[in-house]
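What follows is an incomplete set of chains from the complex, kept in their original frame.
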Amino acid sequence: MADEMMEPGGGGVTKKFLYVNRKAPYGTIYALESLEVVLIGAAFEQDVSMIFADDGIYQLKKGQDTTASDMKNFSPTYRALEMYDVEKLYVEKESMDARGLTPDDLVVPVEVKTAAELGDLMENQDVILSF
Amino acid sequence: MLLHTINKSPLVNNALSTCLRMAKDGSGILFIEDGVYGALTGTEITAVVEKAMKTKKVYALEPDVKARGVQDRVIKGVQLVDYSGFVDLTTEYDKVESWL
Amino acid sequence: MKFGICINEGPYTHQASDTAYQFTKAALEKGHEIFRVFFYHDGVNNGTRLTTPPQDERHIVNRWTELAEKHSLDLVVCVAAAQRRGIVDADEQKRQGKDANNLAPGFRISGLGQLIEAGIQSDRLVVFGD
């Protein structure tokens, strides 16, 4: 999605990268540009996890149609993450419940975890990028 | 009467809550942009919005609802408008207060 | 009716500029008059001609320029907000001793009084922001 000007690869180092997504799509650009980071980052062959919490879960909502608002519908791109070996997608149970959402509502398979479980996961990372 | 626009998700920000403290009966509330998450069934603020609907007219901007894939969850009785309808609302009400 | 439009956020970053554009376009299509579109806060960033968005995305700046051309819109960028953010026309370039300018066609730079005037002269002032 973006021009890339350096050779990928982390010089043999593999770190645990966690991306925390808490912003709704479209209202602001954070969701779209964060996804660009994840896709570029995939070339570096790090150990990647993604957490979706709060309105960030809405990034994955099925049925997005931006025709009438003339914005770019980037939700299909989440389905491409698997091809980039980004497969550890977690959604927070408490945020799902607050929105009445279930995994069936989402464009990709996700694992539902409680806030406490995600807190453990966070502590177990090397680099956290939050958007 | 005033038309109030809400463009922030009431699930993460308090703009709707302050708006509802001040909005008079008979005024209109239009959810746009990320605010449309406030017009949905099954969320933790659905009851707040349904209560407001008893005394105020509630609208949601359909292009923003569709962009976010939540068109099948809009609270019954919330009136969907397109951009043309948004313009009409600003003429039908006396003025617009944007709750930024 | 006569509308004044105020836009407080930059292009792409926040949907405010998109919503304001669609609103303005719809108002014009319905035969309303747009007295002025005023760009304030980060809204001034809608007025740079140096953007190159991805080819599969809308070109927000060009879209404003084209709408202004078609309907003789008055697109005003606030000078004080523009100075803080580096939006510069030829006059400002000279005045501030800069070596370049970046204002897009169809926009002009002027003072905050233009926003107040839009409030006074318009039947409705609609603010789009964050």
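As written, the chains take the letters A, B and C, and residue 1 is the first residue of each chain.
Going forward, a contact is a pair of C-beta atoms (placed from the backbone, for glycine too) under 8 Å apart; a residue touches a chain by one contact, two chains touch by 3 or more.
Since the model is a prediction, treat every value here as computed from it, not as a measurement.
**Q** I see a single representative of every chain type. Please write out the full complex as a formula like label plus count.
**A** Written as a formula in the shown labels, the complex is A x2, B x2, C x2.
By our rule, only the chains that are shown with their structure count from here on.
**Q** Have a look at which chains touch which and call the overall pattern line, ring, star, complete or other.
**A** complete
**Q** With contacts counted as defined, which of the two, B-C or A-C, has more C-beta pairs across the interface?
**A** B-C
**Q** For chain A and chain B, let me know how many angstrom lie between their CA-based centres, rounded off.
**A** Centres of chain A and chain B (C-alpha means) sit 28 Å apart.
**Q** Let me have the rounded angstrom distance from the C-alpha centre of chain B over to the C-alpha centre of chain C, please.
**A** About 26 Å separates the centre of chain B from that of chain C.
**Q** Would you please write down the residue numbers of chain C that are in contact with two or more other chains?
**A** 15, 22, 130
**Q** Would you please write down the residue numbers of chain B that are in contact with two or more other chains?
**A** 7, 33-34, 63-64, 82, in rising order.
**Q** For chain B, which residues count as touching chain A in their complex?
**A** 7-9, 11-12, 33-34, 37, 40-44, 46, 62-64, 66-73, 82
**Q** Chain C touches which residues of chain B in the complex?
**A** These residues of chain B touch chain C: 7, 32-34, 61, 63-64, 82-84, 86-88, 90-91, 95-96, 98, 100.
**Q** In the complex, go through chain C and note every residue touching chain A.
**A** So the residues of chain C in touch with chain A come to 12-15, 18, 22, 54, 56-58, 130.
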